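Supplied in structure tokens, the structure appears directly below.
The other protein chains are all here in position, but one chain of the complex has been omitted.
Think of it as A and B in the order they're written, each chain with its own count starting at 1.
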Amino acid sequence: MPSVSCLELQQQFKDQITSSLGSFTGDVDNVSSLENIRANSIVYLTQEKGMDKVLHSSALLVIAHEKCKSLVPTASHLSWIFCKNPELLMANIKKTYFLATPYRAPHMSLRAPSAIIHESALVAESAVIGPGAFIGEKVYVGQNSFVGANSIIEENAKIGDNTTIHPLVYIGHSCEIGDNCEILPHTCIGSEGYGYAHDERWNHYRIPHSGKVILKNDVHVGANCSIDRGSIEDTVIGQGTKIDNQCHLAHNSIIGKNGLITAQFGMAGSSTIGDNFVSGGKASVTGHITITNNVQISGMSGVTKSITEPGQYGGFPLQKLQDYLKTKAALAKLPELREQLRNLLKKN
Amino acid sequence: MPSVSCLELQQQFKDQITSSLGSFTGDVDNVSSLENIRANSIVYLTQEKGMDKVLHSSALLVIAHEKCKSLVPTASHLSWIFCKNPELLMANIKKTYFLATPYRAPHMSLRAPSAIIHESALVAESAVIGPGAFIGEKVYVGQNSFVGANSIIEENAKIGDNTTIHPLVYIGHSCEIGDNCEILPHTCIGSEGYGYAHDERWNHYRIPHSGKVILKNDVHVGANCSIDRGSIEDTVIGQGTKIDNQCHLAHNSIIGKNGLITAQFGMAGSSTIGDNFVSGGKASVTGHITITNNVQISGMSGVTKSITEPGQYGGFPLQKLQDYLKTKAALAKLPELREQLRNLLKKN
Partner (left out) sequence: MPSVSCLELQQQFKDQITSSLGSFTGDVDNVSSLENIRANSIVYLTQEKGMDKVLHSSALLVIAHEKCKSLVPTASHLSWIFCKNPELLMANIKKTYFLATPYRAPHMSLRAPSAIIHESALVAESAVIGPGAFIGEKVYVGQNSFVGANSIIEENAKIGDNTTIHPLVYIGHSCEIGDNCEILPHTCIGSEGYGYAHDERWNHYRIPHSGKVILKNDVHVGANCSIDRGSIEDTVIGQGTKIDNQCHLAHNSIIGKNGLITAQFGMAGSSTIGDNFVSGGKASVTGHITITNNVQISGMSGVTKSITEPGQYGGFPLQKLQDYLKTKAALAKLPELREQLRNLLKKN
């Protein structure tokens, strides 16, 4: 693991630091979790809970929320950085000094000899193309972007700057991936949508899909996801939206900005979701509906009608969260209710 | 994009056209959706709704259901084709003239130099094998079929004619894929089924699976699907069945003809489903049951017992659709019911 001096860290991130405490001597060589604080590490603390453990540890440096400051004895052997957002500061520190992911490894050659790059493709000089990757006709790959080993970028696709396509990813023809995006392994962007015409004998005929998938800037897509291209218009994921593993977004799905969509989400075709959408695991959204901005739905819920009011929802059928929680609680009592009603009916 | 004259389209598909209207001058160079009708495009209209928008558009050609004909003014500046099945006609037009998918691109070399093709494999001269694809011992690939980049076809597998295996697909040894099939990226056909023998200490031992997966003709499988090979007998998907993304079909699943199975479907082992099965998103079918022909189940439902009567079903527990809809409606009222019952009990 790399190492960095406490002083350098203090200097580097001074804009995010509200105050600090301690000697700032020594070099940090790893990042610890609260559960297992290792020697010479940085550890971070978002709340008072855990303070005792930190105080008795052999960490070097603590990144703590400023509300924790009053709990720190002046004689602490540790060095302390206080800030408003320790989680974000830690993310920045890890990204700058402790990024273990090899796909940015500076020693990687820019063009793996076994990559197949079409002569008409426009690949920025600073972009890395991994072994066995396929870059089709007229593909564009921007500055500092990375295409992992054995990934496929089909013809006319565009990859912006500073974007990481992990290994074994498929990007279909003509799709557009923005800047600062990240796509994890085994994800399929731009597969043919599930659209069929039917004849009178119930045979099904694929409707070829000519729409694209567009991922705006700062979009992340987890592993083993499927995002289908639009039938005629495009499937579009808004800036800053982060999608977890094993999500399915059907043709012509539209999702707004800064959404947080957790794993195993499913979205049928031609629905539109607004900005700041948050969904719990295994939630589903049916086709041809609209969900307004600032909606949150709980895990395993199913949305089958448009949502016009911002707020928290859950369940299947979907209810406002407070109502759904009552329904869920009552559900476990259903056999008892049934018994009580049966007894009442006998009496009446 | 390619272009085609209105007259050629009228001529080419005359068998499906019941009548037409307009001058049929000019060349169409794209396909529009109703939401965004572009100049010089074809647009299609399955119902009267949308007619106004079409009439005021700068499209060139309209493919409309014949029931829309009476709404078209004789002085329309557009050219009109009327037919019984505009969706199917549009699918045919797109397939013939506007297929943007590059895997059929005429300029693709038939054998990518980096493909690994075993010397004993029998690959039709007209078949295309993409870069990095692996074609194992004694594999057969039929006329005009396509194996995408970095896909794996293991030994003794058979791929029929006119079948498209997209990039990054896995076809396990000895599996059989019919004619006119399509398999989307990251799909796994012929993985080992989840079958274990257990000893008295609750250790689990894989039972090697010697059955195949057989996809009959005209089967489509979406992206990121998993279809396990049979334990001893085969897993079989019937002719014309279309499977959406992220579906899981366990060992010895049998599915009939012309099914429509939408995304995130799960089917445990050794169950049999009849013809014309339709399932909504995230539905599940347990193991060792039988579902008769012509059954439809709604999204997120779970089938745990055999279904012997054709019809529509939903829910978990599964009910006839009309009953399930009542259950679903009542569920949201459950806290209210609980309250009412509580009040009644106080009185009694």
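Methods note: contacts are C-beta pairs under 8 Å (C-beta built on N, C-alpha and C of every residue); 3 or more make two chains touch, one makes a residue touch a chain.
Fair warning: this is a prediction, and the values are worked out from it, not measured in the lab.
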item: Hidden-chain contact residue, picked from the options A:V28, A:L45, A:I153 or A:L168; value: A:L168
item: Given A:M90, A:V141, A:I159 or A:V303, the one touching the chain that is not displayed; value: A:M90
item: From B:S114, B:N294 or B:Q312, residue that would touch the chain that is not displayed; value: B:S114
item: Contact set of chain B toward the excluded chain (per top definition); value: 114, 116, 132, 134, 136-137, 150, 152, 154-156, 168, 170, 172-174, 186-188, 191-192, 194, 196-200, 202-208, 210, 224-226, 228, 231-233, 246, 248, 250, 264, 266, 268, 282, 284, 286, 302, 304, 315-317, 319, 323, 326-327, 329-331, 333-334, 337, 340-341, 344, 347-348
item: For chain A, the residues touching the chain missing from this view; value: 31-33, 35-36, 85, 87-88, 90-92, 94-95, 98-102, 105, 112, 114, 130-132, 148-150, 166-168, 182, 184-186, 218, 220, 222-224, 240, 242, 244-246, 258, 260, 262-264, 276, 281-282, 299-300, 328-329, 331-332, 334-335, 337-338, 341, 344-345, 348
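Basically, only the chains that are shown with their structure count from here on.
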item: Whole-Å gap between the CA centroids of chain A and chain B; value: 28
